[in-house]
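Let me begin by handing over the structure; questions about it come next.
The complex appears here minus one protein chain, its other protein chains still in place.
== chain A ==
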Amino acid sequence: MTVEANDPGLSIATGSGASLRPVLEWLARRAEPVAIGLVAILIGLALFSLFILAIGKSPVTLFQLMYTGGFASWFSIQNSLSRAAPLLLTALCVALPARLGLVIIGAEGAVVLGGVAAAASAMPFVGVVPPIVLFIFMGFAAMVVGGIWIGFAGFLRHYRGVNETISSLLLAYIAIALMNQFVEGLLRDPASLNKPSTKPLPKEYMLGQIPGMDVHWGLVIGVVACILSWVLIEITSFGFAARIAGGNVRAAQIQGLPVGKLIVGFTAIAGGFAGLAGMIEVAAVQGSANASLAAGYGYTGILVAFLARHNPLAIIPVAILLGGIAASGGLIQRRMGLPDATVLVLQGTLFIVILFCETFYGRFKIFNPDLWKRSL
């Protein structure tokens, strides 16, 4: 491992005075996840390159295309940012419960039902209220439904002892069936023949683009949600209590913390964010609720959250990175004749390697804050 070279504290350390110690300690603590994360990504990319070589294609061309398609021009950057928007929210759906030690993988369910709720709640108000009010209605409906959906998994976990990983995933399958039922039945627009959908929103009621950019407002909503989540976890006492309960449930209970309320509350907020991702898909991209809502954002969000080590601020760059990889999928498909699943293989490889690299935490002295206390 060559992670030591990445540590910025090393060169300053030798000749500096005592006032630098807290800074160095802080750096050492912060450098560890960044360094290990970067090394994990490099190993993942190397393994993926071997795979691409094995099927007789050039990994160099592939990475060039990935860069071209995801980040090289303003056009492709905007494309990546648009794709990152729902990932920010679905990643929060994994990251927030993770602070309580819960592994929720059913964000997809909250996305699709949030989308249906948003579309349904918009119907009576289109043309009656101004667009901004409509968006608030839609967002509220989506967050409530998403919150109930994932909050239920949290509820079952605490009050019935049902494993939340499995229950949230089962709920996702149930949610997709419910969405199909609504979209093909009760809420179906008779005009949608080939692809059953709800009644499309008129153009003036679509969530538009950020001024000066070809990226919809969903990106701003996602980034704000990440910042709010960071504040919630790091600064509020609610977040502090959640971190304690995530570390040791018994200790939290002995301290008198309301563990049940924390679990249900955090999972509900998490689900609310995923529901909001569904609302954005409807209001900014699709214009109506239909089967395209189940596009796998919930599943990619799991990867984003784990890559970001469940830190809401780290989710922002990671989501943009994965949005860029997804954005380049089409280009790779056209230019190299590789199937669209190429992106999935890369994501899966990165995911496995990143989880594997968890084992390196605490193994390198350079990242130990105590080392910097003692040696200076």
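Convention: a residue touches a chain if its C-beta (ideal position, glycine included) is under 8 Å from a C-beta of that chain, and two chains touch if they have at least 3 such contacts; residues count from 1.
The rule is short, and it goes like this: contacts and distances are computed from a predicted model.
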Tell me the UniProt protein name of the chain this structure doesn't show, selecting from "Carbohydrate ABC transporter substrate-binding protein, CUT1 family", "Putative ABC-type transport system, permease component", "Electron transfer flavoprotein subunit beta" or "SpoIIE family protein phosphatase".
"Putative ABC-type transport system, permease component"
Among A:197, A:267 or A:347, choose the residue that contacts the chain missing from this document, as touch is defined above.
A:347
Decide which residue listed in A:149, A:306 or A:364 touches the omitted chain of the complex.
A:306
Check each of A:43, A:174, A:313 or A:331 against the chain that is not shown and name the one that touches it.
A:174
Give me the chain A residues in contact with the hidden chain, please.
103, 105, 156, 158-163, 165-167, 169-171, 173-174, 177-178, 180-181, 184, 299, 302-303, 306, 338-349, 351-352, 354-356, 358-359, 361-362
